[in-house]
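Sharing a structure, written as structure tokens. Questions coming.
Of the protein chains in this complex, all but one are displayed in their positions.
On to chain A.
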Amino acid sequence: MKKTKTMGRKFALLLVLCLSFTMMLSACGGGNKAAKNDPAPTPAENGATGNNQGAANGGGEGTGSPLDLALKGEYKGTKVTMFGPFVDADQVKFENSIKEFEEKTGIDIQYEGSKEFEATINVRVDGGNAPDIADFPQPGLLASIAKTGKVIDLTNVLDQEKLKANYNQSWLDMATMDGKDGKIMAGIWNRSNVKSLVWYPKKQFEEAGYEVPQTWDEMMTLTEQIAKDGDPAWSIGIESGAATGWSATDWVEDIMLRTTSPENYDKWVKGELPFTSPEVKRAVEIMSGIWLNPDYVYGGTKSIVTTAFGDAAAPLFDSPPKAWLHRQGNFITSFFPETAKVDEDYDWFYLPPIDEQYGKPVLVAGDIYAMFNDRPEVRAVMEFFTTGESIKSWVQSGGVIAPMNDAPLDWYMSESDRRMAKLVQEATTLRFDGSDLMPGKVGAGTFWKGMTDYVSGTASLDEALKQMQSGWNN
């Protein structure tokens, strides 16, 4: 009798505990929701005032755009937080490029870099701790956050006319994403990288009497000639830890742009054209013409998967070079030996077209800046980032290309960078790195994995393509 009584008491106590616990939890949740709903009307109001300002600006009088106001010192002493993936040397370059703006306006841009940006940004946004501005190297990631409605639509924040004048239309199209209700302008492009580049050791290349190929066939002839002369032409490495395989996807994307229409490329990126389609298969086959020929690759095909992408360019700088060609984006120069000089020791040529009818397509990547909190000073900073001025000193120190039109070519300190900027401006088709646009499961998952399995020989081409496609299916 007594025993049951104590049991009952215990049970009641447990129940009370559980109840109070859940109540505490729900109370917290509720409070949070309320807190979140509170600031919501403010951006809307701000949006309205922003519109008025824009209109006033158009009318010829008024106070000017947020950037003009900021330059007048209106927002002195305010803080804008920024979160992005670049750290170390890139962070120093970035901070140098915004220093002048900070001094002029008195706005303190607090940049926080993290190697784990991709993993952290989702948690921060979900936890209500989003930075004012976030820098996304992968638009696919921004697209998934934009869908939740947490990204501020820039259509009414920034002057569209100015943007159209300052960016190639392709860039603006790439910034338009699906919001919670309809299309929104999710961000603006600030830095870009060019990917369709083949690096070569210039001095020795000329001494050996080789010529820069203008077509894919010429490039294959050159490859064969270098092989006959005694060296493998290409140095390729796709190892990159958990991201192994990404440089292989760049090759496929580049060849896709050269063998099929941009529309097909867009469909492929959206998942409408499957990996198993003949277009994609053909692109991988053309790539295999180089990759799977042990005479053409430094260390043979089997070393591709085990060579780190950053170390892959090293044989170009041996004396004499052990390999002669290396296809990689312009960021790879930060891996080159410090003693090697641009334009003298090394240079690049444009990865030649395969099919003439598709012109000269260029594969690019870049950083898109999105805004999460709408305050006047954040608007000013965003507007600043649409100007070439915001990236001037970075451009001058090398390694990035400005996507804005008001960044003149003479900012580039090396001939090599200048030619890259020109290449982007004159490209017939500009397309973003497809694997960065695809959802993470495909673009940073099965696509990488499938390419790695194919190159290492664990999967046949058809099996690998099926595996890549499976990322879309589930």
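Throughout what follows, a residue touches a chain if its C-beta (ideal position, glycine included) is under 8 Å from a C-beta of that chain, and two chains touch if they have at least 3 such contacts; residues count from 1.
Everything below uses one rule, namely that contacts and distances are computed from a predicted model.
Peer 1: If you look up the hidden chain in UniProt, what protein name do you find among "Acetolactate synthase", "Carbohydrate ABC transporter permease", "RNA polymerase subunit sigma-70" or "Cytochrome c domain-containing protein"?
Peer 2: Of "Acetolactate synthase", "Carbohydrate ABC transporter permease", "RNA polymerase subunit sigma-70" or "Cytochrome c domain-containing protein", the absent chain's UniProt record names it "Carbohydrate ABC transporter permease".
Peer 1: Which residue among A:310, A:359, A:388 or A:439 touches the omitted chain?
Peer 2: A:310
Peer 1: For review purposes, identify every residue of chain A that touches the missing chain, sorted by number.
Peer 2: 9-10, 13-14, 17, 28-29, 31-32, 35, 85-90, 92-93, 96, 110, 112-116, 120, 123-124, 126-129, 208, 228-231, 240-241, 295, 310-311, 314, 320, 331, 334-335, 338, 393, 396-398, 413
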